[in-house]
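A single protein chain has been removed from this complex, and every other one stays in its place.
And then chain A:
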């Protein structure tokens, strides 16, 4: 392959980084205060001291709970090569106790190279699990149970949770139960017996604050200074990026984006869009990339629809709005035409069209679903007599009028007044 454009390589590298959760969360593993270190300390002390433990990871979706957990587990597997085995269950798939025990038995069999029989009954599977726990406890192997969507396991009789937590009450077993959930009150959903056996450790995954956000951005977007890229290109790229990150306008864009959802996952989606907009000719990221990404994300489909409407259609919409304000609960095309005539009479507009032209405009609006009939049946009435309603809110209409390219001032006045 010929000389690859360093810009393309950089783009590929950045995209790869953004899709790899373990890369994204790695910088948080240094600080002793982070969730990574706390989790690692708890699990490793359980493994080394051979005691049982249970812990709950809570946080909104996309805040990196599973990513951090995976990081911790892979690090621990390197540190203690033969002393850990991991069983993963998901509340979406295995919330039924039968399925859960079957899956546990299957994973244990795979791990220890035993034969798994699909015909094993529920009792057999649960016996097997308890026996395996005891065996592994004697062999000083810790079993880590990862229960994803923990709140879904607490539906029903909670037999799986009870058996797991109860098995951990005996000295002979060595297990760690890690529950991952996005519900804050996941432990309130447990029965009191199960809750009593569950140790009340919780790790809260909060969205990153300003310094963490800055660190995250730098970690992802700055190119490495080793020899994968030509030196001067890297230096220039990084310098430009630092300028952008320090720019006030960038901070505004970022804050507007994060006002809706401040989880890390959401931020990564935004960065991916921005990075994909990178201009390959110059080879550097610019502020415009981020701004376009923001506007791509914050689309308002109805506003765009309104922008495509003709002036007559806008008139019809505004008349419908006025009728609604006058508290006429149901109106049809004819009443809209009356209102239209009144407007024309009072303001002497130049946009007065005949009835059939208006009807065409009305049908356009119906097709574009900016308005619709209130009843879906029809009753064999013709279009002019069926009651209609607006499908855009007055705020959206107002916005649409404001951003319309050549909106007649009368309409604005009608909307405001």
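By definition in this document, a residue touches a chain if its C-beta (ideal position, glycine included) is under 8 Å from a C-beta of that chain, and two chains touch if they have at least 3 such contacts; residues count from 1.
Rule of thumb we're sticking to: contacts and distances are computed from a predicted model.
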Protein name as given in UniProt for the chain not displayed, "Isocitrate dehydrogenase [NAD] subunit, mitochondrial", "Cdc6 C-terminal domain-containing protein", "Transmembrane channel-like protein" or "Cytochrome c oxidase subunit 4": "Cdc6 C-terminal domain-containing protein"
Identified contact with the non-displayed chain, of A:91, A:179 or A:207: A:207
Sole contact to the chain not displayed, among A:19, A:114, A:131 or A:246: A:131
Touching the absent chain when the full complex is considered, from A:43, A:105, A:129 or A:168: A:168
Which of A:182, A:337 or A:383 contacts the chain that the document leaves out: A:182
Those residues of chain A which, in the complete complex, touch the missing chain: 32, 41, 45, 48-52, 58, 60-61, 123, 127, 130-131, 134-135, 137-140, 157, 162-163, 166-173, 182-186, 192-193, 195-197, 199-202, 204, 206-207, 258-262, 298, 300-302, 393, 395-396
